[in-house]
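Take a look at the structure set out below.
Heads up, one of the protein chains got dropped from this complex, but the rest are sitting where they should.
The first chain written gets the first letter, and so on, giving A, B and C; residue counts start at 1 in each chain.
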Amino acid sequence: MRLSVQAEAFDLGAESNAFAAHVAGAGAVVTFTGLVRDNGGSLAAMEIEHYPGMTEKAIAAIMDQAKARWSLVDALVIHRYGRLAGGEAIMMVATAAPHRADAFAAAEFLMDYLKSRAPFWKKELSADGATWVAAKGEDEAALNRW
Amino acid sequence: MRLSVQAEAFDLGAESNAFAAHVAGAGAVVTFTGLVRDNGGSLAAMEIEHYPGMTEKAIAAIMDQAKARWSLVDALVIHRYGRLAGGEAIMMVATAAPHRADAFAAAEFLMDYLKSRAPFWKKELSADGATWVAAKGEDEAALNRW
Amino acid sequence: MIDVLYFAWVRERIGLPREKVQTDAATVADLIAELSAREERYALAFSDLAALRVALDQELSSFDAPLAGVREVAFFPPMTGG
Partner (left out) sequence: MIDVLYFAWVRERIGLPREKVQTDAATVADLIAELSAREERYALAFSDLAALRVALDQELSSFDAPLAGVREVAFFPPMTGG
């Protein structure tokens, strides 16, 4: 299990290959990557603030829960902070399990909890100014399924 | 949307990066990779047979269904046939969508249908001999959720 | 004349991957009956239809489907892709 909270960009392909290279016993690897949506015209940059110390603890706790609930061979969470340009990768999650149901469920669980329980705050920067991204009711509701 | 049925190995990292590089408007990319389970001791090789012609049609039809059901920016399916060693990647699916729920749902849908509706048959080769992998009731049942 | 294809253990039991069959069978079930009457290896391969699937011109179909106009019939076990 690896967890990294970092300002630097990461390489989705390299991270995926490194992760999948050491998952003996796994038949299924799922990755999720969150990107800054780049809708052509109004390219939105993003500024991500976080709570150093609590961030790592919160993510580690979420990963421990996932490990306890599903049969996981391994899991990975990388989450960036700081300023990101449109199209850039914000974060990624990877899970490896003997079977696909566990790999998918654990990845979705990690994402749902990272969205609403890891101390990150996103600010969108566009030509119109800067706006803090509001938490969505559906993201809070998504936690109820677990 | 790209679909490849091939004997050659593919590079998960390179395919993931190539896929994620052209998904403007997407905020979420999900990949699934199926591996030949390599449990150390009894390294199982796998032989995958398929039905050339029908395979491509069946996968294209499944991808069209996914595209019709979810808001997808792009999707990718790569599936190998022939002989694979333990730990090798059998296939991968990638989906890109504005939001994570669609990317996850479409990837799981593609996987469930590829499992039971794309004409591939797996044979496991071990020290004990060769055995055709039996279809699982739970895989057929998984289709009912869609 | 139709092309009849066999995959996986159906192919192994029958001993060949494909053959041309001259038949007037009206349905898939009729064709199965004709083939099973030929030789033991066919009867064995078709002994449990619940363990078989059929595709007509590369589309999954059912055993009671008519064969009129069909050029390619394929028999195989439940698929195990992914």
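Keep this in mind: contacts are C-beta pairs under 8 Å (C-beta built on N, C-alpha and C of every residue); 3 or more make two chains touch, one makes a residue touch a chain.
Here the structure is a predicted model, which means the values were calculated and not measured.
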Check: Of the chains you can see, which ones touch the chain that is left out?
Finding: A
Margin query: Using the document's definition of touch, tell me which of B:37, B:80 or B:100 contacts the absent chain.
Written below: B:100
Note to self: What does the interface between subunit A and the hidden chain look like in terms of residue numbers?
What the structure shows: 34, 49-51, 53-54, 57-58, 79, 90-91, 111, 114-123, 132-135, 140
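Keep in mind that, in the parts below, only the chains that are shown with their structure count from here on.
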Margin query: Using Cα averages as centroids, what's the distance between subunit A and subunit C in whole Å?
Written below: 48
Check: Any idea how many Å lie between the Cα centroids of subunit B and subunit C?
Finding: 26
Checklist line | Whole-Å gap separating subunit A and subunit B, where each centre is the average of the chain's CA atoms | finding: 22
Next item on the list: Give the residues of subunit A that touch two or more other chains, as numbers and ranges in rising order.
Entry: 100
Check: Which subunit C residues touch at least two other chains?
Finding: 82
